[in-house]
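Below is one structure. I have some questions about it.
Only a single protein chain was left out; the remaining protein chains are all shown in position.
Think of it as A and B in the order they're written, each chain with its own count starting at 1.
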Amino acid sequence: MILVLMLVVSLAGALGLGLLPGVRRAAAVAVAITISGVVLALACGAAATFDRTRAGEAQLGVDASWIPQLGVRFHIGVDGLSLPLVVLTALLTTLCCIHAIRYVPEPGNPATYLAVLLGLETALLATFMSLDLVLFFAAFESVLLPMYFLIAIWGGPARRAAATKFVLFTLLGSTLMLVAIFALRVHTGSSDIVTMAAAHGAGIPTGVQNALFLGFLAAFAIKAPLWPFHSWLPDAHSEAPTAGSVLLAGVLLKMGTYGLLRLAVPVLPHAAHTFAPLLGGLATVAIIYGAFCCLAQTDVKRLIAYSSVGHMGFILLGIATLTPLGISAALFGNVAHGVITSLLFFLAGSLKERDHTYSIAELGPGLLKRAPRLGAVLIFGLIATLGLPGLAGFWGEVLAIFASFRPANGLPLVAFRFFMGAALLGTLLAAGYALWLIQRVVTGRPREGAVATEDISRVEWAAWAPLIGLTLVLGLYPDLVLGVSRAAALAVLGAQQ
Amino acid sequence: MIAQSAWLLPALPAFAALAVLVAGPQLGTRGAWLAVLATLVPTVLSIWMLLQTIDRLNHALTSAPVIAAHRIATLGPLSVSASTRVDGLAALLCVVVTVVALCVQVYSTAYMRDDSRYSSYAAFVSLFTAAMLIVVLSGDLLWLLVGWEVMGICSYLLIGHHWEDKPNTDAAISAFIVTRFGDLGFTAGLAVFAIGAGSTSISTVLGATYSHTTLVVGSLLLLMGVVGKSAQFPLQTWLPEAMAGPTPVSALIHAATMVAAGVYVVDRLAPIALTGASSATLAVIASITMVFAALCALAQEDLKRVLAWSTVSQLAYMYAGLAMHSNAGIAHLVTHAAFKALLFLAAGCVAHAVGSTLMSKMGGLRRGMPLTFISMTVGLATLGGFPMLSGFVTKDAVLESAWSARETGVVATWAAWLVLVAGVVTAVITAAYCVRVWLRVFAGRAPKGVRPHDPPLAMSAPVLFLTIPSAFVGLLLTGHWFEVLLFGDPTTAVPLEGVSFTGVQGGVQVQLSWALVSSAAAAVGAGTLFLVWRAAPHRDPARILGRSQAFIRDGMRMGELYVRLFVRPLRDRFAPTVATIDRRVIDGGVVGTGRSAVGLGGLLRRTQTGNVQLYITVLLVGVLALAVGAVAL
Partner (left out) sequence: MIHLAAPLLLAAGLFSCGIYGVLARRNAVLVLMSIELMLGAVNVNLLAFDSYFHDQLHGGQILALFVIAIAAAEVGVGLAIVLQLHRARGSIAIDLARGLADEDPPRGAQ
């Protein structure tokens, strides 16, 4: 019931704020923080009551009849795959609402803005909770709507084009997934994901499995995004408002990797095995390619966006190994990337609020002189993003690399060893672009005439401190997440063990 | 007791670092004292731990390490623990690390007093110490990697301490990237062994059996990381550049942490890191580095850079010892830690008095700063191989181990010979550059405007303290206890866990024959240089290198070569090309799809001219076509 309550509260908040556009900013923000705070508290409650010893099974669920004519049920629940993402969603939304105390992007209208954020939260939570194919698809698609508005209304100068590209690109994948979902429904006679996952592809001919897998892969690869379907991401990020970028990178991208692990891999294991080398190869390209694109960027936000392409590459590489180690690494990477990249997007937003630009050349050098604490946190964030051990980013990457040393039986060993080497090289390039960015923006002597700028405000501390703390805690005690992902990873691979 | 308290060693400095970083500005100078305290307690603890371990070995007849582990990550087959694993080697290294770190922290209270960023500096030094202690104490490969890389980032942050100027941040980035390049291999090597053994626990990994290929490939990969971390050829470029950091940091990096970590890890993982192939490789790398770096040291103009290159050269001695599967490498690590910390801190005192680290600005400093003069003289004598001082004893042990390795066959005979020849040649050059430094800094007359004076007590006390171990710890290590400590008491014949192979063995013995050979080598080097100097006391004796001096001084321009070969093409050419392809081809394809859809629609729009008659004509044609079609078919 606690999950339903989360959905109801956030949806009610969204509708309430949406229907009262004229509310004063302070009141709207207070309401939004309360609502998202309640949802976060519920999410923490769910995490607390979650039975970690049975992390592979769906828990706290509700399974009610919804559309009996089609056999579609309102089936929700969380397991080790989704629980960390549910908590992450609730956390990031709360932080975005806190951030709105300080800043609501042009053209203002805070009540509607916050309503859209809460609507996005509802849709995201629903996506991660659904255990019914049709429900999942509905939730997966409904995420698009608030995100579209967030970019198209509160975005930068080229927001319309970016928002349109984002929506059309994603819809292309979704359409293919819809076909796959119909076909799957026909073949299995059920739309219950748990049942289908338990069957592990039994009764679906190999050819059909492959076709269906490609359908799912299209949707999830675009969402993740996997190279070469990533080109909507830098545009969307560079135009989206800060909160949009935070949720986009922090949670939306994870829908892709989550979908692969929730649907594609367990339901169609044979096809997953067939396409794993392809997935691994594209993921490896993404790692290297993303890093090189980062080196060439002149815009902070686009740089962070491309770094996301690389990081998601590590996560997808972990999935492609089809081993418990790799999938645990991917699940951890999901959360770690969500935390670290959100922090970086918050930082980029704050830089823009102060200096009104994202351009690396104009922001730097010498931020550390002009705003010492802001500079220090930026260094921290960038060091975290390069995968320093002891911080959250490390485990997901290094374990994906470890996993690709020995992928699942039957996968081409040589190819994966090659991926491993390339991924390692990617970590070196990541260090290169992160440290170079520090050199160009944070350190150095400020230009003549540059003035001290506002250092981190209280609101910003409130929004960032949880992310900084989590980066450290997850880095030193990854079992916080890995504790639940291990059983989930085994469940995903079930039949192959 | 050890098991319950060992975790405090890294934890205390780490927490101090966190506290000082978070509350730095509020704490003021108290932050610095907090950092000192957080190093002092681990120092006391580690000395106690060492004594306990020796005692245990002597009486309880067991040499099994004391392990305490706390699981932090469970993944598939692997489970990673934040663990401590105390055996003789770890206990010994802990003492070395904490003592040097303590000296550096105390010294910094005076040296860095007026620095506006002292609190963050003290925090990073603490974190650095903590990371090194994690490496030393870790019983888990991945936890070791955590400490290993945190050290890397600390060195980055400390080398870039004066971050206003681009050369300093360049040096910092170079240090991180070069060592990280090595770490690619290290990580891959850890993956090979961790996946191969199905565990990341060091005990399990060392005890497992591997195929020959795995062992060879894995050990070479591990070596790659070690070579990067310890600035060995061909990844030595970052260390001299790292002189951009404050002097005490150099003492820390060169004496006890970072570069020493590589040596330690090779010994810790000896059964998997020192296979036949990798031993020979290591011997070759060490031999090249030794001579190369000693030559570079001879050509330097900057006092700190002389010391930096000498570190590279001395590290090569340690690796040569390890490549001979001898304990002498670790012994040299211990003595080197003492005298290199001493030399750097003393060089800091000199710089403090002169206001520069360039030797051309020095001279005649024997007057006016007697404490510094005495301690630095001892340090240089030790480094240069003055008979029976620490450096001499342990370097001799390395040469002796190579001599015996010719016959025992732990390594290829040619590799042993190579080490012997390189070792003797290096001994000659080392003595020469030590004499050169001594003459240029202390002999002659002080330049105008320089008033030599000894530094405040907080700086001179650590320097004086370090003089004692610099001189005598080598003789101490010749004792039986050292051999017992590292490898278990041979009389009790309890095999040390994980070292049941033909591995690193033996204590430190001074053999008369080798003592004579290396004394002679040192005398040749020192004598030659002294004669050159006496011929023209005002000129730099390094002129014996002739025209190549400038080339050698720049480290044979290898750093520049790497920048030209890799950094510039990749960063300035390739990356923009990829970005252009991304925009034109990949994004162009996406946008192109959209545009062509709109374009196709545009073609159909053309028919909507608004001319009714055209519409009717088309209608008629259509009707006729349908009618004809219907009739015909």
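Everything below uses one rule, namely that contacts are C-beta pairs under 8 Å (C-beta built on N, C-alpha and C of every residue); 3 or more make two chains touch, one makes a residue touch a chain.
Model, not experiment: these values are computed from the prediction.
Asker: Among A:34, A:164 or A:210, single out the residue that touches the unshown chain.
Answerer: A:164
Asker: Touching the hidden chain in the complete assembly: which of B:116, B:513 or B:611 does that?
Answerer: The one listed residue touching the chain not shown is B:611.
Asker: For subunit B, which positions touch the chain that isn't shown here?
Answerer: 591, 594-595, 598, 602, 605, 608-613, 616-617, 620
Please note the rule applied: only the chains that are shown with their structure count from here on.
Asker: If you average the Cα atoms of subunit A and of subunit B to get two centres, how far apart are those centres in Å?
Answerer: Between these chains, centre-to-centre, one finds 36 Å.
Asker: Going by the contact rule at the top, pick out the subunit B residues touching subunit A in the complex.
Answerer: Within the complex, subunit B touches subunit A at residues 71-78, 80, 82, 142, 145-150, 153, 156, 160, 163-166, 169-170, 172-173, 176-177, 180-181, 184, 187-188, 190-192, 194-195, 570-571, 574-576, 578-579, 582, 586-587, 589-591, 594.
Asker: Note which residues of subunit A are touching subunit B in the complex, please.
Answerer: 165, 168-169, 228, 230-232, 235, 289, 292-293, 295-297, 323-326, 328-329, 332, 366, 368-369, 383, 388-390, 394-395, 398-399, 401-403, 405-406, 420-421, 424-425, 427-428, 431-432, 435-436, 438-439, 443-445, 476-479, 482-483, 485-486, 489
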